[in-house]
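A single protein chain has been removed from this complex, and every other one stays in its place.
For clarity, chains are labelled A, B and C in written order, and residue numbers in each chain start from 1.
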Amino acid sequence: MAGYVPHTDEELEEMLAFLGLGSLDELFTVVPPALRLAGGLDLDEGLPEADVLDRLQRLGGGNRAAELVCFAGAGAYDHDVPAATRALAGRSEFVTSYTPYQPEVSQGVLQALFEFQTLLGRISGMEISNASLYDGASACVEAANLAAAQTGRDRIWVSQGVHPHWRQVLRTFAAGTGHEIVEIPLVDGVTAWPDAGTDSGSGGPGSGAPAAVLVQSPNFLGCLESVPAARRAADGAGALLLVAADPVASGILRTPGEQGADVVVGEGQPLGISLGFGGPYLGLFTCRANLVRRLPGRLVGETVDGEGRRAYVTTLRAREQDIRREKASSNVCTNQTLMAVTAAIQLGWLGTGGLRELALRCGRGARYCREALVAIDGVTPAAPAPTLREFAVRTPLPAATVVGRLAEEGFLAGVAVGPGFEGTPYEDCLLVAVTERRTRAEIDAYASSFEKAVR
Amino acid sequence: MAGYVPHTDEELEEMLAFLGLGSLDELFTVVPPALRLAGGLDLDEGLPEADVLDRLQRLGGGNRAAELVCFAGAGAYDHDVPAATRALAGRSEFVTSYTPYQPEVSQGVLQALFEFQTLLGRISGMEISNASLYDGASACVEAANLAAAQTGRDRIWVSQGVHPHWRQVLRTFAAGTGHEIVEIPLVDGVTAWPDAGTDSGSGGPGSGAPAAVLVQSPNFLGCLESVPAARRAADGAGALLLVAADPVASGILRTPGEQGADVVVGEGQPLGISLGFGGPYLGLFTCRANLVRRLPGRLVGETVDGEGRRAYVTTLRAREQDIRREKASSNVCTNQTLMAVTAAIQLGWLGTGGLRELALRCGRGARYCREALVAIDGVTPAAPAPTLREFAVRTPLPAATVVGRLAEEGFLAGVAVGPGFEGTPYEDCLLVAVTERRTRAEIDAYASSFEKAVR
Amino acid sequence: MTTGGGRASSAPLLGRDHEPTLFELSRAGRRSASFRSTGIPEWEADELVPEEHLRVEPVDTVEVSERDLVAHFTRLTHRQYSVDVGAYPLGSCTMKYNPKVCDEVAALPGLARVHPAAPAALSQGWLELLVELEAALCAITGMAAATLQPAAGAAGELTGLLLMRAWHAAAGDERRRVIIPDSAHGTNPASVTLGGYDVTTVPSDDRGCVDLEALRAALDTDVAGIMLTNPNTLGLFEEDIVEIARAVHGVGGLLYYDGANLNAILGVTRPGDMGFDIVHMNLHKTFATPHGGGGPGAGPVAVAERLVPFLPGPRPVRSGDGQLDWEDPPRSIGRIHSWHGNALVLARAYAYILANGSDGLRRVADAAVLNANWLRRRLSSSYDIPFDRPSMHEFVASAATLKRRTGVRALDVAKRLLEEGFHAPTVYFPLIVEEALMLEPTETESPQTVEALAEALERIAAEALEAASAEGSSASPTAALAPRTTPVGRVDEARAARQLVPTWDARPQGE
Partner (left out) sequence: MTTGGGRASSAPLLGRDHEPTLFELSRAGRRSASFRSTGIPEWEADELVPEEHLRVEPVDTVEVSERDLVAHFTRLTHRQYSVDVGAYPLGSCTMKYNPKVCDEVAALPGLARVHPAAPAALSQGWLELLVELEAALCAITGMAAATLQPAAGAAGELTGLLLMRAWHAAAGDERRRVIIPDSAHGTNPASVTLGGYDVTTVPSDDRGCVDLEALRAALDTDVAGIMLTNPNTLGLFEEDIVEIARAVHGVGGLLYYDGANLNAILGVTRPGDMGFDIVHMNLHKTFATPHGGGGPGAGPVAVAERLVPFLPGPRPVRSGDGQLDWEDPPRSIGRIHSWHGNALVLARAYAYILANGSDGLRRVADAAVLNANWLRRRLSSSYDIPFDRPSMHEFVASAATLKRRTGVRALDVAKRLLEEGFHAPTVYFPLIVEEALMLEPTETESPQTVEALAEALERIAAEALEAASAEGSSASPTAALAPRTTPVGRVDEARAARQLVPTWDARPQGE
């Protein structure tokens, strides 16, 4: 067994003797006898380290997807992670430290988070960024909660273009907050907001004015939404505008900030974080300065120490649960700091030019791939709206079948749109993502396998 | 291209202007025009990082040996390397620092080397250890040079049981030093030293007394040599005793030090260093205190700083080439420090009990495997002498054929003894090593494939 | 040339100068990134996306060489305490050693390279891992099934409260209150609010446990349930837990177990046996997944049989043919994570459980509780121990007397301890203890380390008393000035909040 308890038997005895105890069991006399576990835990005995690694490696061997050339996206993207990001984010001081409660010995994490906040502010066009939330879904939930608290309203208009999982999570948590999630349908791949003029008084869909309007762009189908249109819808209803944005797309797209967003959320996984079967990822949350006192989660600020040296510390803590308790702006405590540090490193590695190039390369690969696919008989674009890294196509066979067949050829063909789009024209479509990792040769091979699969 | 030069074009111009130069080419006007390379280097243009990694990964894919279950040894062993060793030895402060010329900012490497030296002293039973040499071969060469300098003689008796590559390297370098390498043959797998009584005057084989006697135990064939017998041979000739030892075997075997060695050398690869196609490995060099002023390579000693704080520094530097130049004890400068640090970490992870258990587990696996192989028709032990982790067998087919056939079954069957044993009974044998990584199931499968291969 | 960045000179090695920000190191035109050759046509932005969407200028993030990037973040790590650097007796946080083998597990390509939307048939290994981990967590807690989706403890709490809500709703029973003790962690009341309930706080009695009478008085059929930490945040085992469970169940309420302190009872007793209905675990505490400077964590929620149909979905389940697939429980509260939870954190925790096994996990509890009790006993002569009886894996000391006598507060003790090479304990929590110092040595610290910690704390108290009596004053200069050997000295937190500088761009010019 690979044990991590250092105590020798002799030491255990010395320590017990100091406490006047005769055995380790006596440490637990406070536990009512009826509650004590008789035969120990119903688990196997501990394994040596090498066996553990073998066992997990065998489990990993059961994941055929790990070997496939990846055209799946849907909120998780197969980007290259450079060696520098991996090495730096793996430094054990970042990995094994706790929340920076003691700033004097936590300047490393604090400064990295301050830099993360600055970078996120820049790419989203917002003034404030927190130090991370769990994932894209939780960032949406927190944004909805903030908007409800800010406006005193409890309805949220959510574009159907928002990731279906995020919409589900919004609904799950709405059971507690009592918020009403109203979905606004897509037309031609983009949100068809209710006419501001007619609905402004009543607040449009549902009854009563919404606290916020939430749009994702590029949306789940890959289509670029009009943020100004969403802003108009929000204005019409006197609501806040919440935009879910993609940090990679920000390399070439206008920022949500300059287009009027009040809160910009997103999923930070594309910034140097491995696919990892969906986690740990990185919830991004940025907002305008006027909302900072309702910001969920931690915020790092710059200050000085007693000798005037520049220093960083978590600040405006009165918002947080450990101080405000039931009145806190959120219940989040442990967040995804290491992922935020990773994203800061990755944005540093990419740099201004690299972030732009990354976005361009994704767009080029996707265009090349889309053209190859729609050239196949029976394959058509799901929507006419412009796309960047990802797009949806209608396929002659059910999308799930296509995915199954192409797996045999070495490709993860994409993601079947399915749940969350029931009854829409997109339900049976296949969502295809192309990152900068995909070469022309891979795309050509994919398209030709695709053609055979749907023939 | 993944470039690592940070200068922007603007900066290049600013710097050139400061120097009064008009172009980068003008930096090189001191190079005679006739020598200047016209068309640039005859190499491809630089590649992006991802392409480089791909290219090297493809080269790695060409190494079928990487996938085989390894029964090869012959001086390089397939031991498990625990995660802790890998992580610590990979810390960039260890990896990217230079030789600790400035001790005030190099206490990390210096202390790790001091601990390495202490650990090596303990496992070899010697008082002094240097901070590493290139590999087992170079440690033998340095030991021979030390002995020659110490005794004023130039003949070295080298057991034929010493690794044949090391014997070759001894001969290569003897061309420069003028030393005479005299090989002492094996009988029944162990060295048949000339009778001390009859030969003591003349010094035995060759003419003139030897400076040293060099024996390896366990020797190349895996056989345990008698160090006392070698000591007697050395004493008979008035020579130093040089012992090449295996750090893993030291977990259960008597130390060369307690058996009279003057210098103990070895290959440190089994101490946490990956197979890596033969390097970087770790030359071990330890000796008695009376030889310290002839020690090749670096030595770390403890001292204090100006305020009396404990500190470490490279010491007795007057032996070294940068100070003594043509009179130095050796020409070594860059050594294998990172490997020494790795070995210290690995010995720390193993600990007293773990080093013993490691040796035992290798011995058990080897015994189990040996019994399974010699049960096969036509497979016989190459020598009757006791062995530990490794042993040689005679096979009905040429050893190289066996290796080739077993590769098809997923095994690296061992190493054909071959060169360095021409004309001996061992020439056609197969050397088989079994480390703690090999399971009973693997050995059973190996033995049954072996049986089929030689049938 | 001096303007702009790129300076790779380090802050003096181990010195106290600040590290410049990435933005100060930035220089227009510099770059680290390179991209794979693809052979794809190099269309311009406006050949990909309509102009109206395109930004005019590239987003100005930062421009540094890879060399400067690496040096910068490496230097930052030299300004950061961590478990790998030293002991971290931060009560309630269980900062134990994070085995390195788990890092290798999380990096295995077979796990790390799997897309979360890959069909179940292509990710059977992951589903198997999740199902096995769920079973292990259920065995450890004595529950029937678990969801692995919650990304941290607080997310687990909220999930648990939504389960509570769904359970009562299914019975047509609308309840409005959830009870928590006054010693509870801040996430508990915050989660209760988000779960749509009102908080009812019950006081602790003079043993430091839930006041049973007060609890009984607070209970009625409007109570949806109670959230308890056991051992509680004072490190004390709630000895009346069986009666508490009976009372809460008696009014139809459910019991929620905040698993932050599960480390104390591994293999000793199980929340399920105590009567809890819903249990969250903090894998980043009990099961040694690294905290990452504040996350990621993982907060699986296990439930009793009757709550299984309400669990979040989709859940990995084994079908008849042995194949694994995703399934939504019939009355699921719904999804609570973008995907399947912090999967690579889950893999690490599973590796830790496999490495320890039943024997090792019990040993964890033994040593954790032993270390804490040894330290408590040892410190009882230099600090107040408000509830000085056998504790579990942690205990709460108090600097109240010290403060009265010397002016040295819990905060000063904490800062002074940083100078001694230890991380500080948790301070001013739980709220019911004045000048609280919450100490959790964890089981991976050796007896010698625990003793060194005790000596350091004793030294701090002794030095404060000495200074106070020598100067006849009530302020100990030493502790109040601490820390003086750390990368920065005591940080001005008030200024940070007053003059908010949340990003480099918000900085007043010229500073």
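FYI, a contact is a pair of C-beta atoms (placed from the backbone, for glycine too) under 8 Å apart; a residue touches a chain by one contact, two chains touch by 3 or more.
All values derive from a computational prediction rather than experimental measurement.
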| item | value |
| --- | --- |
| Chains in view that touch the one left out, judged over the entire complex | A, B, C |
| Hidden partner interface residues of subunit A, rising order | 1-6, 8-11, 14-15, 47-51, 54, 82-84, 86-87, 92, 105 |
| Footprint left on subunit C by the chain that the document does not show | 1-2, 4-17, 27, 30, 65-68, 70-71, 74-75, 78-79, 81-87, 97, 99-100, 418-422, 444-449, 451-453, 456, 485-487 |
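Note that only the chains that are shown with their structure count from here on.
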| item | value |
| --- | --- |
| Label of the chain whose CA centroid is most distant from the centroid of subunit A | B |
| Euclidean distance of C-alpha centroids - subunit A vs subunit B, Å | 49 |
| Length of the line joining the C-alpha centres of subunit A and subunit C, rounded to whole Å | 19 |
| For subunit B, residues contacting two or more additional chains | 49-50, 82-83, 87, 92 |
| Per-residue overlap in subunit C, given as positions that touch at least 2 other chains | 30, 35-37, 66, 70, 74, 99, 101, 103-104 |
